[in-house]
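Heads up, the thing below is written out as structure tokens.
As you look at this complex, bear in mind that one protein chain is not there, while each of the others sits in place.
After this line comes subunit A, so read on.
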């Protein structure tokens, strides 16, 4: 895997302590989970026992358990308990690949390579942000990033102020937003939306409505692109 960069995976708010969720980057499957102490973890989404997705499982304290046979792994990815063999001293070879994780701007970011000291520079985001929502869209990440500016908000076009890698700065009416774009697969993306400063519920709802329109229009355009390719 050569995904040696920081990829946005979820809003920090949406992975509460003691919960997990599956996600994909360029089609590779990962589990994002947060232990009871509040630390986020990103692992390969696969139990080494029978290949079950760890994201189907559940978190207890600082362990995540596989739903299939209850094998429990500690926060280092090491299997610590096999319910069918409660007295077994679990071999050190039974472990799950872990990846580097950081939280910035209210977003969980992962870097996918073996955990070592050489990580790319962390994404630079303001400290005071309000999470809006994550939105999953059937559109390749690059195309989505290009289309964001085209979907009007209450009659006027959004103003894209910055584009740095996967981070797009947008002014939408009076709101200053940041969209972090996750390349889920070759045909799907996730847009993780945050706002700078504090926003009231009424404004969050307006932004949400805009983002739903964005999803509709972008998917309609992408579907047209694909029909064109088939016709060609």
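Here is the rule we go by: a residue touches a chain if its C-beta (ideal position, glycine included) is under 8 Å from a C-beta of that chain, and two chains touch if they have at least 3 such contacts; residues count from 1.
Methods note: contacts and distances are computed from a predicted model.
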Answering from "Glutathione S-transferase", "ATP-binding cassette domain-containing protein", "ABC-2 type transporter transmembrane domain-containing protein" or "3-isopropylmalate dehydratase small subunit": the UniProt protein name of the missing subunit is "Glutathione S-transferase"
Sort through A:23, A:129 or A:145 and give me the one touching the missing partner chain.
A:23
Could you tell which one of A:28, A:95 or A:133 touches the chain left off the display?
A:133
Hidden partner interface residues of subunit A, rising order:
10-11, 14, 16, 19, 21-24, 55-56, 58, 67, 133-134, 136, 190, 201, 204-205, 208, 212
